[in-house]
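Here the complex is missing one protein chain, while the rest keep their positions.
As written, the chain order gives the labels A, B, C and D, with residue 1 at the start of each chain.
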Amino acid sequence: MSITADNPDGGSVAIAAAGIRKEYGDRAVLRGVDLTVGWGEVAVLFGANGAGKTTLLRILAGLTRADDGAVRLAGRPMHRRGNRARRLVGFAGHQTMLYNDLTCRENLAFYARLYGIRDAGQRIDDALAQLNLSDRANRRVRTLSHGMQKRLAMARAILHEPAVLLLDEPESGLDAASVATLGELLREWAASGRAALLTTHSVEVGLAWAHRALTLDGGRLTGDVPGYPSTGSG
Amino acid sequence: MSITADNPDGGSVAIAAAGIRKEYGDRAVLRGVDLTVGWGEVAVLFGANGAGKTTLLRILAGLTRADDGAVRLAGRPMHRRGNRARRLVGFAGHQTMLYNDLTCRENLAFYARLYGIRDAGQRIDDALAQLNLSDRANRRVRTLSHGMQKRLAMARAILHEPAVLLLDEPESGLDAASVATLGELLREWAASGRAALLTTHSVEVGLAWAHRALTLDGGRLTGDVPGYPSTGSG
Amino acid sequence: MELLRGALAIAWKDVRLELRSRDVITSALVFGLIVVVVFNFGLNRAPGSLAPVAPGLLWVAYAFIGVLAMNRAFTRELEQGGLDGLLLAPVSRDAVFLGKMLGSLIFMLVIEAILLPVFAVMLDLPTLSPTLGLVILLATVGFATVGTFFAAIAVQTRSREILLPVLFFPVIVPVIIAAVEASALVLQGGPMTGVWTRWLPLLVVFDALFLVICPWIFGFIFEG
Amino acid sequence: MELLRGALAIAWKDVRLELRSRDVITSALVFGLIVVVVFNFGLNRAPGSLAPVAPGLLWVAYAFIGVLAMNRAFTRELEQGGLDGLLLAPVSRDAVFLGKMLGSLIFMLVIEAILLPVFAVMLDLPTLSPTLGLVILLATVGFATVGTFFAAIAVQTRSREILLPVLFFPVIVPVIIAAVEASALVLQGGPMTGVWTRWLPLLVVFDALFLVICPWIFGFIFEG
Partner (left out) sequence: MAAIAGQPTRKTPWRAAIRDARLWLLLLAAVLTLVDGYLIFVVAPTDAVLGHIQRIFYIHVPISILSFLGFLLCAIAGIGYLIRRGESWDRLAHASAEVGVVFVTLALITGVIWARPVWGVWWTWEPRLTTTLILWFIYVAYLMIRQYAPTPQQGRVWSAVVGIIGFVDVPIVYYSVQWWRSIHPVQVIGPEAADDALEPIMARILIFSLVATLALFGYLLLERMALRKTEDTLAQLRRDANSD
């Protein structure tokens, strides 16, 4: 899937966020976050519990409204009516966003229909295979183990082949084999010119996967290391 | 808290499970698991997604009924009416078992009452402090970040000072500092003669914390390494 | 196009989930039966007193069932992620609204269709005509529209079960009134000019009004 | 002792959660008012026709609120872990049952108490006597007991579709009928021998029966 063909007017950076602020009641969580992630880049976001990683990712995905600041994905504004921007995003977070009483395939089929995917059957099979879930395709989500549900949530996120992938602690709960698969997937992702931003608490995994490491602390991005040596092949 | 005083008739082993079987429909998840964990021991259970780790832990905690086999905690049978055995168990799993609209303190106070804890106020403060949640004590669970909620779930599990601790992927979602704290907590746990069984996908964490590593595969325990060199001090 | 695609996907998903668990329809039917039985035992004490009340009973029962159905339709969304999956998708909020609304509409119509003959027998409704069907259809469209809208708000609060009726009923009362009046005229079997000249147009106006306003402002209620 | 400790802890927790949304009372009141308004607009077409219908209305309204309350009591438990927290604790299943039941009972009684005077004014109920209070109390105990029991079953997804309609409906209707009959007699203000000799004893028998059976079998429904 060629990104440039998909975004003829496409922005030169994949994710561009400027001056993002968010308060919850009297607690300022994000105090002006500026962030850019380029095409072909995988960036990892570190930060303590409660640092605001999830909040930031949800704002980028258009799920939470920032108090201030602007988000552009591939040059397109992400806001309430930002359907074009939303089509570019794949997001998997702490919650699976799956329907427990539908099977894996039915869940994906539903999202495929929502995203208007043409060759849905093929894509669903592919996504299930990519996350090693082919043998559970016709089982209800309720009967999957925790890690399998997380993988299905990931399959949901990549189903529509988004240009930008936002993953909130994708490796947590996954077994070693799945973590390796996911690393492989992200490497291909970047190689094909797409972009990803992920959070994790595992320094090891984060540094192995990402080209760039960022740290969120005190509501600001600190320690952005743009030239971080790529260990993408490790 | 002395275990022997608490269990005068106490078993010589903390957890004793024999011939545990569990099927879900046509899928045999556990095919006869035998497991013993001694006092003063921390055991870790490895296994791929879907191996049955959660199922086994839930059976030990008395939350799921095994199709066959027997579980004894400190020599007491764990079954439907096993109140005495249940008092000995602390369990934290994939779900937090917290009430989103109660504050941290209120949640713990509720469980303290359920467990009939005397000096509840003190215990709650201690548990919150142990898991670094003192500053969020009066916040509603709903407003906590994912990792904080997981920590509160852990505080809930240790609140009544159980003799046996069952933790399902306790380190996932926790930041580095919390993982260290938890490791410290488990070390003290074992040192005071109590027992713990945990699952994790992180080989690193598992081996650092546990005296013994077990692997669940194909519904059976393989690779039980009783004499695994304790790396508890690392 | 995109609107329709999203809406149909959501409605179809709801129907499928419902077919799988059958909990909305079941509980609604149970509730409807309880209403009828209670009314029969409770009200049919003075013989003949039930006939003038019947249209009202019918609609009160339908209204309460509507609240139940709407509530369920949304709590189901919340199970594993608070509607986030829908909000992430590149379909407009209108499509989400229409999809949920369509799902509820289908449930309610099915339930009403099942209950109508039951009510007819037990409440001794005189005549069932196609006009009554039209009244029910139009009123139910109004119910589903307003109900879906407020259910989306109510589920995001702590007091969801009680807040939904508090929001829903005052706004829907005009529709209920029109439906009761029209049903009464239809069931009396007399001349139905009043139905066609006043109540049906009124229902159409309400429906149109809500169908324009609700999707429009629906997009706003999901901002955290 | 241990039974009581567990049950009270659970009930108190539910009450606290309920109080958290400070405005339960307000919304219950508003809800009741709206119910009356809907009934009135729906039913009061033939003047004077409301009086014989009043007891039935009262109990349909109460039944509806009960369904809401029970629904709410259990969805709340499921939010973050399917009752596991309660089942882990060293309290017997009976205590869990009693606790949930007590919570629902308190909630329902408070709402009923608030609504009764409102209904009395608006439905023009003739007399309010302590006997009516007794009828309400007894019927609500039955409702909460059976409701809690089946709500807990509804948690176990597999059996939900079959058990809920098949069991709940036939089981609770006798209680509602007895309550309606008793209320009608009380409200008529005539001789109340029927109340004391037939309906109240019947309610007591139902309650006693449910209170013995339900906690006993409650323990079995949580074995997965």
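We adopt the following convention: a residue touches a chain if its C-beta (ideal position, glycine included) is under 8 Å from a C-beta of that chain, and two chains touch if they have at least 3 such contacts.
These numbers were taken from a predicted model, which means no experiment stands behind them.
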Open item on the list: In the complete complex, the chain left out here touches which of the visible ones?
Closed with: A, C, D
- [ ] Taking the full complex into account, find the residue in C:Ala54, C:Leu102 or C:Val166 that is in contact with the omitted chain.
- [x] C:Val166
Open item on the list: Which candidate, C:Val35, C:Ala54 or C:Val146, sits in contact with the chain we can't see?
Closed with: C:Val146
Task: Per the touch definition above, residue among C:Pro52, C:Gly133 or C:Pro174 touching the missing chain - done: C:Pro174
Task: Touching the absent chain when the full complex is considered, from C:Asn40, C:Gln156 or C:Gln188 - done: C:Gln156
- [ ] Determine and list the chain D residues touching the chain excluded from the picture.
- [x] 21-23, 26-27, 30, 33-34, 37, 40-41, 44
TODO: Name, in rising order, the residues on chain C that touch the hidden chain in the full complex.
DONE: 146, 149, 153, 156-159, 163, 166-167, 169-171, 173-174, 177, 198, 202, 206, 209-210, 213-214, 217, 220-221, 223-224
TODO: Using the touch rule from the top, list residues of chain A that touch the missing partner.
DONE: 23-28, 65
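The working rule: only the chains that are shown with their structure count from here on.
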Task: Partner chains that chain A and chain D have in common - done: B, C
- [ ] Would you kindly say which chain has the C-alpha centre located farthest from the C-alpha centre of chain C?
- [x] B
Open item on the list: As a quick test, compute the distance in whole Å between the mean CA positions of chain C and chain D.
Closed with: 24
Task: Distance from the mean Cα position of chain B to that of chain A, given in whole angstrom - done: 31
Task: Shared interface positions of chain C, touching two or more other chains - done: 21, 158
Task: Contacts with two or more other chains, residues of chain B listed in rising order - done: 101
TODO: Would you mind writing out the residues of chain A in touch with chain B in their complex?
DONE: 24, 47-51, 54, 94, 143-148, 151, 169, 172-179, 201-204
Task: Touching residues on chain D, where the partner in the complex is chain C - done: 20-21, 23-24, 27-28, 30-31, 34-35, 37-39, 41-46, 49, 52-53, 55-57, 59-60, 63-64, 67-69, 71-72, 75, 154, 157, 160-161, 164-165, 168-169, 172-173, 176-177, 180-181, 184
Open item on the list: Per the contact definition, I'd like the list of chain C residues that touch chain A in the complex.
Closed with: 2, 5-6, 8-10, 12-13, 16-17, 20-21, 76, 79-82, 84-93, 219-220, 223-224
